[in-house]
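Let me begin by presenting the structure, written as structure tokens, before commenting on it.
In this view, the complex is presented without one of its protein chains, the others remaining in place.
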Amino acid sequence: MHKSPTYDQTPEATAPLSQTWQSPPGFVSWFTHVNQRQIGYRFVVTSLIFFALAGVLALIMRLQLIAPENTLLGADFYNQLFTMHGTTMMFFFAVPAMEGLGIYLVPLMIGTRDMSFPRLNAFGYYVYLIAGVSLFVALFLGMAPAAGWFSYVPLANIAFSPGKGMDFWTSMITFIEISALAAAVELIVTILKQRAPGMTLNRMPLFVWSILVMSFMILFAMPTVMAGSVLLALDRAFDMQFFVASGGGDPLLWQHLFWFFGHPEVYIIMVPALGIISTVIATFTRKPVFGYTALVLALVATGFVSFGLWVHHMFTTGLPHLGLSFFTAAGAMIAIPSGVQVFCWIASLWGTRIRFATPMLFVLGFFAIFIIGGLTGVMVASIPFDTQVHDSYFVVAHLHYVLIGGAVFPFFAGLYYWYPKMTGRLMSERLGKWSFALIFIGTNLTFFPMHQLGLEGMPRRIYTYLEGMGWGDLNFAITLAAFVLAAGFLLTLINAVISRTRGAEAGDNPWQADTLEWAATSPPQNYNFRHLPVVNSRHPLWDEADLTRRQYVKGLRADRRELLVTTLLEAQPQSVLIMPGPSIWPFLLALVVGFGFLGFMFQPLLFVVGFALSFFAITGWLWPRKPWISTKEN
Amino acid sequence: MKRQTSRILSSLTSAARQGLPDGCGLIGLCLLSGGTAAQQGARQSTLQPASTQAQSIELLWWIMLWAGVAIFLAVMALLAWALWHGRHRESPLGLTASKNFVLLAGVAIPALVLVILVGGSLLLGRSIASTPPPDAIQVRVTGWMWWWEIEYLDSAGNVTATTANEMHVPVDRPVAIELVSGDVIHSFWVPQLQGKTDMVPGKVNSSWFVATEAGQYRGQCAEFCGLQHALMAFVVVARPEAEFNAWLAHQAEPAPTPTTDAAQQGLEVFEQSCGQCHRVRGTRAVGVIGPDLTHLASRRTLAAATLTNNQGHLAGWIGDPQRVKPGNKMPRTLLSPQDMNNLLAYLGTLE
Partner (left out) sequence: MSMSEVTEPQFSVDATQLSRFHGGTDAPIWWGIVGLILIEMSVVAAFVISYFYLVMVNPTWPPEGQPASELLWPTVSMVLLLVSCVTMYLAGKSVNRDRVTAFVIYTWASVALATVVLVIRWLQFQTFDFSWNDHVYGSLVWTISGFHFLHVVSAATGTSVVALLGMKKFFNSKQRIGVVVDTLYWNFVALAWIPFYLILYWAPRMTQTAGG
């Protein structure tokens, strides 16, 4: 373990660089930080807080459903709960969590010092924070939206949802998409232009590939829901007629706009998770995963095909059957890239000596749970069957299996796996294994019986059901199981908190992994790498285990933030980018934009004020400092 | 033919059901105990089909379930073998072996399975979604927040009878349903008879089925439609054609004139306090906001299949509809005990 680095990493030697890349201490300065690790970390932690909040909402829902005709919660509150649960889990937990991991890890994995647009990065975080906090404030004020996470019109329109709840929803959804889009652009540019010299596309770690695919999907999917929610906001605020049948509009237009985004959304969540799985499997089998090219192609194919599936959420809306059939076929087609990936991983695991550490356990759990969810997905892709189970608990079962199996399990695997890199300490294996066991058992006990409830005719989104329906026993069991599941998550939370101070020292590369982030210290220094690495293979840390043979970049200045720009395909050095430092403007811009969006709900003119103010903030942000041309430049 | 096979399959599966403990978790077999809870009274299960349409979907389900279980077990077995295999000595798959494995298990087999599945469900879907035969009974169902208006149409499309939350259909004769909405999106679903179809404002959707067994089937709104989406259900009563015709003829008639004093006074109370929302054909109560009550007393349930229809429940409902179904669109009407009694007496005559 105690191999020496080949270059001087002592504090004296790195002080100037560290100084340059430092995030200033202090409370006010906290809002000026722009380094990718700070921002990525904040994304991850914040998303976990939203996960816990949404999870607790789910537990309260479960308490209401524990018995028939239960009167614990009123209908209105229950409706707010599942809307907030779904919205938070999808928009404020799953997507930002994956983005956060990407933001934290991608620059480390590709051997650079920061993202391309650090201030935009910070801006994206504040936008996310403001949107999430506003929604929860609305919940505590009892004005949360209550039309479900896909807010079908006309129910969500002003005539049937007159309160402020839906306004919060439309504004904050638009807002959170701004954050996601900022992150996506940034990740794409960073991945395409800042890879370490020699890291051709073909040598890029699979996790980076998955983040790249996710970002492109965000780029093409999120604008539609933004457009949709803006149109809905206009319908609500100005009595426009986009979704009003009597004015020539069409309620189904909303469904098309929403699901054109909504379906890719679920793969946006899953694609990075698949990257985590490949990473963890490679590390814990100590050999490259089989089928790098096949896995990359499968990711890309999933990305493409997912844009042709949206109508499978609308099988019962009365669209012509022939047209719908196309979407059954597309739904089946997407099972093939999933199958390819699953079997590539099985081939990789075949006959290897595996270390069954917690991350690996979560990956194995993923297999069982995700495949059940995938198979029920293929079932509901069949139109006749879907007409029976659509909007029933069968779909609730499907969506939790795929989301928990396909996103939460891999995310937790990633959390256990990268925690030592982020904090410098290992998480407790013992607590980790207990947590895994509880989560695995809890997930199955909670969500498996929902298939049966669905087949027995229990619709989703009902705050109560009659005694005579015979759904009581299973619901009782489900509610108990949900608490087992929650206990499992709680253990990981405890584990993370305790290990922060008490965990074993991790060292730079505790798992003996192959990718570049493990070449940095744990936690990484302000500047990530003292000398940017040069890469000659897909698995730099394995192929160049002999440290003296590693190659580096020299010539970047230590007295200002510089990093290397390389060519798109071959990653040849191209130029040097001078990065901006800490700044308060991104925070201020997020504030004024937030003011515009929130103000719009009460007085549309305030939006114009926000728009005007944001112009000043942007100018302040971008205004270059004198002297403009430094004579020392070359 | 198809019916035959489905019978055989479901008897096979119900045999399998008996042999298995309930809630056996994990693997997928638990689903086979499908009937148990539903057998104890609720009549809303997709696994107890009573129409040609629902039966063929159920058959599709069992086929997919078995295929799914087989695929799942096969993948898990492969995974287990993969892990088990190398526990003592590294023996990874070679490159070609891996390639063949992925191509076979990950591409070829799934492609085959999927082609069969897609083909099968397209054919089935076509037959279910095709236009109903011309001799079908025509019914128009309108979804309202949170109850169902049911109108029977003659061949010219004129309404012959209107009722609410209870639909009668003849056995072994196709029923064509026109689905519309009065406010937001609802979804018409009677699991034992037919999969759901949404009722979308500005659009006329349709569905049809042939009930093959006489009986009562429960339906429930399946698209979230606001506060009382949970309590928006209805009953379908399938009965022999002759009985159905008699029922329909009776429903088409206006309400009988009250014969007792109490009922006569009850009618006045009704026309005064309820008539702006409810209609009783043959009286001055012509409201259209709430359900048509012309033959209320002949119905099995109240408040969209939330309560069984008896005098106690009726009194409770009228006395405080908001307690039974908080947020529903019928306000509480304050009536003196005398008026209430007369009203109940009158409503009792609406056979």
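Letters are used for the chains, namely A and B, taken in the order the chains are written, and counting of residues starts over at 1 for each.
Simple rule for what comes next: a residue touches a chain if its C-beta (ideal position, glycine included) is under 8 Å from a C-beta of that chain, and two chains touch if they have at least 3 such contacts.
These figures come from a predicted structure and were not determined experimentally.
K.L.:
Determine which of the presented chains are touched by the chain that is not presented, and list them.
P.N.:
A
K.L.:
Out of A:62, A:195 or A:256, which is the one that touches the chain we can't see?
P.N.:
Of the candidates A:62, A:195 or A:256, A:256 is in touch with the missing chain.
K.L.:
One chain isn't shown here. Among A:24, A:142, A:162 or A:555, which residue touches it?
P.N.:
Residue touching the absent chain, from the options given: A:555.
K.L.:
Which residue, A:52, A:329, A:493 or A:577, contacts the hidden chain when the whole complex is considered?
P.N.:
The one listed residue touching the chain not shown is A:577.
K.L.:
Can you work out which residue in A:52, A:159, A:201 or A:219 touches the chain that's missing from view?
P.N.:
Considering the complete complex, A:219 is the one touching the chain left out.
K.L.:
Name, in rising order, the residues on chain A that touch the hidden chain in the full complex.
P.N.:
2, 4-10, 116-117, 120, 181, 184-186, 188-190, 192-194, 197, 219-220, 222-224, 226-228, 231, 234-235, 238-242, 244, 247-250, 253, 256-257, 531, 534, 548-556, 562, 564-565, 573-578, 611, 615, 619, 624, 628-629, 633-634
Here is the rule we use: only the chains that are shown with their structure count from here on.
K.L.:
Which positions of chain A touch chain B when the two form their complex?
P.N.:
My answer: residues 74-76, 79, 147-148, 152, 154-155, 160, 245-246, 250-252, 287, 290-291, 294, 316-318, 321, 324-325, 328-329, 332-333, 335-336, 339-344, 346-354, 364, 367-368, 371-372, 375-376, 378-379, 382-392, 444-445, 448-449, 451-452, 455-457, 459-466, 468-471, 473-474, 477.
K.L.:
Sort out for me which residues of chain B touch chain A in the complex.
P.N.:
On the chain B side, the touching residues are 23, 25-26, 28, 30-31, 33-34, 37-42, 44-47, 54, 56-57, 60-61, 64, 68, 71-72, 75-76, 78-79, 82-83, 85-87, 90-93, 95, 98-99, 101-102, 105-107, 110-111, 114-115, 117-118, 120-122, 124-126, 128-129, 145, 179, 183-185, 187, 189, 191, 194-198, 200-203, 205-206, 218, 220-231, 306, 326-327.
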